[in-house]
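Apart from one protein chain that is not included, each protein chain of the complex appears where it belongs.
Showing chain A:
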Amino acid sequence: MAMEITQALLAAQSPDTQTRTAAEASLKQFQEQNLPQFLLSLSVELSNDQKPPESRRLAGIILKNSLDAKDLARKEYLTQQWVSVDPSIKFQIKESLLRTLGSSAAEARHTSSQVIAKVASIEIPRKEWQDLIGKLLGNVTQTFAPGFLKQATLEALGYVCEEVAPQDLEQDQVNAILTAVVQGMTSAEPNSDVRLAAIRALYNALDFAQQNFKNQVERNFIMKVVCETAVSKESAEIRQAAFECLVAIASIYYDYLEPYMQTLFNLTAEAVRGDEEQVALQAIEFWSTLAEEEMERQDDCVALDELNSPVLHFHFIDKALESLVPMLLETLLKQEEDQDQDDTVWNLSMAGGTCLGLVSKTVGDKVVPLVMPFVERNIAKADWHSREAATFAFGSILEGPSVEKLSPLARSGFEFLLSAMKDQNSHVRDTTAWTLGRVFELVHRPASGDPIVNEKNLPGIMTVLLESIRDVPNVAEKVCGALYFLAQGYEDAGPASKALMPYYESIIAALLSTADRVDVSNVRLRASAYETLNEVVRCSYAPETLNTTAQLLQEIIRRVIQTVELQVVSSDDKEKQSDLQALLCGVLQVIIQKLGSSEGKSVILQAADQMMMVFLRVFGCRSSTVHEEAMLAIGALAYVTGADFAKYMSEFYRFLEMGLTNFEEYQVCSISVGVVGDICRALDDKILPYCDGIMTILLKDLSNAMLNRSVKPPIFSCFGDIALAIGEKFDKYLIYAAPMMQSASEMCMHLDTTDDDMAEYINQLRMGIFEAYSGMLQGFKNSNSEIMIPYARSLVQFIEAVFKDNSSDDLVTKAAVAALGDVADALGGGIKVLLANSSFYNELLSECLLSEDYTLKETAEWAHTLIQHALQS
């Protein structure tokens, strides 16, 4: 029986803290003591039209949160919890939810459709609730069903499609859904709310329509109805939803688009030019999506050998170019005042410019002659809209066309752009600064024979940039970007990279004072200033800038200490402090890497104590966790100090442990795992005293289901690092670590590789496992290699399994081959028994010996030699 919980639900929303806390506690108690009854009571509350909307709303929210969570581990937990609820109660809940779709309260109907989808996402893949689709369709196809029931039901169908995967539904179910949905979209349906719900449901159902799109008759019908809906007179919302469907179709069903392209071009052009903004934006989105799809296909064609490529590529963008580009250029003139100062604005000119950028990336040089006349016509007009549009157009086409094509344009436009940095309109200045940044990023090639930035124009450029960095914050941010890319261009440019060095000091000074600006409410400018500082330091020409960088190091240390001494009252203060520390530790990390690898190493060594003290104080600002950026910087520092890092270990270890055990913030954990590796390489066997502690935590992390899976592969690699550092002393951990590696190997063989994310994860896991084995085999090689014999067979089996499954990338293959070589290297003749009766290793090696990847081939040669040698011994 459901319990009466209305009062508790209402009280839980009371403004009075005491009442609220008590009600929350009582609900929680109910939930913990009798979950099935609790859920049932919630669903009854939601379905009962006599109850107040507030209690029904909260009932719906709690119900949803009892079924789904963003966190994967939590979601899995909730799924199991639902599965174990008594079937008869689950049945009651589901019936109650379905009933609610016909409720007179719109909000309850809406919530119910969402909850139905959540239940479906658990049950449908398990082949349960198989009559759900039938029941929902029953609601829609009843001739006399009220409009609001149809609407809610279509909504539910849409959500269900969003939640479950295509393979979980039978084709006849899909057919029925599509029929019902498309039926709901046609003008035969009098209720426009129903039509809107139908078209939105179609959007979610498109993924299921593979078979239907293969069939020309069905495809024509779907396309016809969608296109008709896209010009429906009723409401902009309906037309917008129809265009959203077209956008989705462009990416899912590109292969079938060709016959419809003329129609689609006309439809989108009309919408862009004449329809309301929300519709026009989707029409532009259609072309952006198409451009992205074609770029992807171009890459695939190249990757897959152009001639025999199975990838279809119709060059729609290319073919539509002459009409498409003018249409997009028109949109650029529809800017709003101050759109660059408001992050929430998204309008026609922004969408149009972004689309133009994608188009130019797709077609390259061809876009240039179509855009340049527009630029030239508008760039000097009195109306700022024209000037801004012209500059935006130019900036948008800088990626895609060849540097040869763009260089002369950039060269002749330079003076103009620099003078436009003084335009009276800040929007124009913003776009100009952004465009300069793009020029530096994409066209500036200092090492080329005739660079567009040269000793003649560099002084002028620097004067303008250093002045404009004091402009209003949004412009200053773009100027930082321009400096960033200007500096980046000089990275590895040989002697040419000296060119910027006369300005090194003044750039640093300008960036430091930008970071200090008091008019900066927008935190992005400060971040940009520091990140630009990082790039300027990273790309600087080392010997000449050594002193300045060393001074900067002291200044940054001073700034970090300042943050530690800041008065921190509110949580807001705390966050600001932490963000600033992140930026500053980032700069320290860059300086450590820059100087640590060159003549400046002594500077770092001298400041090492000071820096370590600063990092520890940064750690001290928090109680429960550690600062990621400080951790990263410490990793970098350990490489420079080498074995001397040992003296910091006793104090640092506490924080390292804190980072490693922080499974809730998995990035912190992940970074800490990486730093363990850094320290292993710095300290070698001096890390031994800390290994018991570290290994214990790492093993726990591996078995922790709540820890984000992405941390697990690095943990395995870290085992390898530790084994390499301490050699034979690793023996006491082997009996714990090796079984983990074995079971992870087995897990790899059984995971689903069709899912891209999963396939990538599997490859990372394989990589980690191989690195673990390699580290151990090499670590034990010279003293106690027999200890690995019991584990070598499962390694060899794993290598074979990885080889036979074709989903591994070259890096994994290389790690596999290397591990095979390591077995031979460590065990010598001992591999005879392991390789007896198997021939896969020969195939594997000969495949790799033919690889075009030089390093893979070298590894294979090395492994081959060792194996031959071991077999003959």
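Keep this in mind: a residue touches a chain if its C-beta (ideal position, glycine included) is under 8 Å from a C-beta of that chain, and two chains touch if they have at least 3 such contacts; residues count from 1.
Operating definition for what follows: contacts and distances are computed from a predicted model.
Not every chain of the complex appears here, and the one that does not is recorded in UniProt as "Importin subunit alpha", selected from "AP-1 complex subunit gamma", "Ubiquinone biosynthesis protein COQ4 homolog, mitochondrial", "Importin subunit alpha" or "Trafficking protein particle complex subunit 2-like protein".
For the options A:E155, A:E237 or A:E285, the residue in contact with the chain missing from this view is A:E285. Only one of A:D172, A:D572 or A:E852 touches the absent chain when the whole complex is considered: A:E852. Residue A:A351 is the one among A:A351, A:L465, A:C539 or A:L734 that touches the chain missing from this view. Taking the complete complex into account, residues 72-73, 75-76, 79, 121, 162-163, 165, 207, 244, 247-248, 251, 281-282, 285, 288-289, 340, 346, 350-351, 353-354, 357-358, 395, 430-431, 434, 437, 441, 447, 449, 478, 480-481, 484-485, 488, 494-495, 524, 527-528, 530-532, 534-535, 582, 586, 589-590, 593, 629, 632, 635-636, 639, 671, 674, 677-678, 681, 702-703, 705, 708-709, 712, 717, 720-721, 724, 740, 743-744, 746-747, 751-752, 755, 757-758, 771, 774-775, 778-779, 781-782, 818, 821-822, 825, 828, 846, 850, 852, 854, 857, 861-862, 864-866, 868-869, 872-873 of chain A touch the chain not shown.
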